[in-house]
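Presented below is the structure to which this report refers.
Excluded from the complex is one protein chain; the other protein chains are retained at their positions.
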Amino acid sequence: MEAAQALREDTFPKLLARNARVRGDRPAIRHKDLGIWQTWSWAEVYANVRALAASYHALGLERGDTIAIIGANRPKLYWSMMAAQMLGAIPVPVYADAVADEMAYVLEHAQVKLAAVQDQEQVDKILSISDRLHYLKYIAYDWGRGLRDYDHARLRSIEELIQQGRKSLQDKAVSAALDASMAAGKGADTSVILYTSGTTGRSKGVMLSAERCINAATDSVAFDKLNDRDEVLAYLPLAWVGDHYMNYAQGLVAGYCMSCPESAETVQQDLREIGPTFYFAPPRVFESLLTRVMIRMEDASAPKRKMFHYFIGVAKKYGEKILNGESVPLSGRLMYELGNLLVYAPLKNVLGFSRMRVGYTAGEAIGPELFSFYRSLGLNLKQLYGQTEAFLYVTVQPDGQIRADTVGPLAPNVEVKISPEGEVLFKSPGMFLGYFRDEDRTAETLTPDGFIKTGDAGFFEPQSGHLKIIDRAKDVGKLANGDLFPPKYVENKLKFYPNIKEAVAFGDQRDAVTCFINIDITAVGNWAERNNVVYGSYQELAGHPLVYDMIAAHVNEVNRSLAQEPMMAGAQIKRFLILHKELDADDGELTRTQKVRRGFIAERYQPLIDALYNGSQEADISTEVTFEDGRKGMISARVKIRDCDIVPVSARSKAA
Amino acid sequence: MDASVQTKTHNLAKGDTLLAVDNVSLSFGGVKAITDVSFDIKKGEIRAIIGPNGAGKTSMLNVINGFYHPQQGRITFKGETRQKMRPYVAASQGIARTFQNVALFKGMTTLDNIMAGRTLKMNTGFFWQLWRHGPAMREEVEHRHIVEEIIDFLEIQAIRKTPVGKLPYGLQKRVELGRALAMEPELLLLDEPMAGMNLEEKEDMSRFIIDVNTQYGTTIALIEHDISVVMDLSDRVVVLEYGRKIADGTPNQVKNDQTVIDAYLGVPH
Partner (left out) sequence: MHVLYMVLIDPFVQMVSAPDLFIQTIWEGLVAGVLYALIALGFVLIFKASGVFNFAQGMMVVFAGLTLIAFQDMGLPAIVALAASIGVMYLLAFSIERVVLRPLVNQPDIILFMATFGITYLLIGFGEMIFGGEPKEVNTKAFWLPQGSIEFPVLGGFVQMQKIDIAAAIIAGLMIAALAFFFQKTRIGRALRAVADSHKAALSVGISLNQIWVIVWFAAGIVALVAGIMWGARSNVSFALQVVALKALPVLILGGFTSIPGAIIGGLIIGVGEKLGEFYWGPLMGGGIESWLAYFIALGFLLFRPQGLFGDKIIERI
């Protein structure tokens, strides 16, 4: 029934109109402002979006034009997307934390005519690059603070645009023209362009069509039985496919309400207040939540701490079995219930997960223990594997088939094959139309028979039919002796430790694996405080001998675990060092989605890699860093190197 | 913040003298802290007071808001001349301030700290307070709204309910500014608002100071050590040395003044 309707409504504005008609009084979007949650119903949102569309049209936004959306998750920015789509224009969400240079590239490449932005910071950024933006006519802003004295020749307040639009819509002709424009929208048209940050080279603009987006979202809404009583917190970057899928597309299809946090720093509190029923977060969010819980527990009183650890033990033993519907002895069930009363329920409440029905994680591999931890508390956390080019889902774990080490069987209506080289190829309901203004790379990505290359190496597990992802296809390397070297696999094992925030492994064509490590300043800083380790800066803490000892112990443990796996035993880490600074997207070391840019790092820290392989005990490094406002500075350090225990070759020769 | 937080203009226009100190001298026992200093602060400007350590800058602020009572001289605020200020009078006449080493109510939350800044704006009597309904409740809600606007303005929503003693130093300074703003002051005295901050925090603080000044027309007098900040922010600068005024003028004038260069700018700090 829902599916049939969705087919009739083949664009997002049509879905919005339907929601206003079918569930006009239900909440559509919330935003915490001045400490109070403000709510707009579907009918109100529809009216505001129409008014905004009329004003954007008056500013010259036409069918096929593009409009940049820059900022945090704010109602008016989401409305700007809907308003643009109502006119047949294409929204281009851009990462709000992109530095001016990156933003200039995307805005110019996407040929945006308008930019809807959050605040002064973004306005300033755009004004600073305006000489490079040849298509941009107007900037509309959500929050006017600090902008009062700006030249308003090209600046508009979204609030005022809505007011003006409302007035102009009183004219029947304007209103009818807008309705006609919405009706003229076709499902096959490009609905949105999502620029992927890409681990290499310039960003690519993934064009997604409305009907494909809606088809994919309709499938997943049915798959997880979502409806208009569900609640989500929209806190992920607007430009990321995850936000556009989970909050925008699914929200419009299922008609549920999304809540926009007060600010990026309040997400945790807002989560607790809203208590979303459907939740999506990349593994690193789950990781930092767990780290924070553990730190708070370390500071708690001894009896509390003991109780916590005891019942977490109980959960480890029985929790997942209960969730999976397996048989559990009565005593176990009772202890679990008691634990729920004393520990799990309060903990879930603190984390904002009390009402969560379905939770997903994706984007990268999640540590198995981390995954089990949340599941053992009774949270229905699942994994999916997807891509922007697929409009997210390629595989997804249905209830009852949930595992930490696979990404699950195929999502509904998805086809996958594995290329002879081991690369995962797919066709999906939401698959993209191509890269915007980049036919070469579109052609590179598609196989002759129309499959999309994911660039990931993986295989289907024969007995279960689940897909297993090893690593980026081009990243899986070989050591000089021919042993397999999957860097990400090794790094993920390291990153499972709360003390390690990031790891970068090297070894392709080398005779051994070595590794850079970034410590987690929260976890290690807390440890330092408890152990009276005095430090003045990140750099000092990172170089502290005791910290090195602790990290070395983690690395040795990882080596032992690698040695257990026949294919991976050769990838044990021989030497490592702790970097003197945090890897940072502003310095180009991470992508905007916080993924490591291996090649760039290898180049930038060449002297350190040389030192890892030439046996020296320390090395000097000096690198350029970029501050948030674009200014640059130098940072230099002397970094120590440690040797690690390698589990003897006997285990390896057996495997070989 | 909207009109509710805007300062009342009274009958002073931008550029009129808001505060004047005339021939002020202050000493503790035999030690002279300030000797015969005169200067004025004009409505709507950002006025910097600079000088080497021990030049009497903080003492000057303490004289203006009534913590110290000068032995000689007069203070004229909004046309009213006094021999000395009293803290309560200063506060109720529209002078708010922050402190060099942050003086917050450490056991209270950010919200309560800023709420405390509303003390003088609250009118309901003691017994209504006990009852906490009717007028007192309505008043609490009104003031809470204004406080929330300040929280929004300073972007400290995430620490609304955090006891300020647990906050890092940079944020404490921001909360302290918030508490001063809650008084809707006509004259805001900032004693080294950026001391002990990192570069990013300094930039944020500068932005807030400029925003307060331009958007609400609040007159600001600040003491600051970072000379580049002073030159960027302020309209006029007073330079003190050993309790005496040695220069007064625009940042450029002061920067090129030979006495100032000798006394202060030339010496590394």
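Note that the chains are named A and B in the order they appear, and that numbering of residues resets to 1 at the start of each chain.
Throughout what follows, a contact is a pair of C-beta atoms (placed from the backbone, for glycine too) under 8 Å apart; a residue touches a chain by one contact, two chains touch by 3 or more.
All values derive from a computational prediction rather than experimental measurement.
Novice: From the touch rule at the top of the page, work out which displayed chains the omitted chain touches.
Specialist: Result for the missing chain's touching partners among shown chains: B.
Novice: Which candidate, B:A91, B:L171 or B:I209, sits in contact with the chain we can't see?
Specialist: Here the residue in touch with the unshown chain is B:A91.
Novice: Taking the entire complex into account, which one of B:L18, B:I75 or B:L104 touches the absent chain?
Specialist: In the full complex, the listed residue that touches the missing chain is B:L104.
Novice: Name, in rising order, the residues on chain B that touch the hidden chain in the full complex.
Specialist: 65, 67, 87-88, 91-92, 96-97, 99, 103-108, 112, 115-117, 119-120, 122, 124, 126, 129-130, 132, 136, 140, 179-180, 182-183
As a convention for this text, only the chains that are shown with their structure count from here on.
Novice: In the complex of these two chains, what residues of chain B are touching chain A?
Specialist: These residues of chain B touch chain A: 144-145, 148-149, 151-153, 155, 157-160, 199-200, 203, 207, 211, 214-215.
Novice: In the complex, go through chain A and note every residue touching chain B.
Specialist: On the chain A side, the touching residues are 32-36, 145-146, 148-149, 262-263, 265-266, 269, 627-629.
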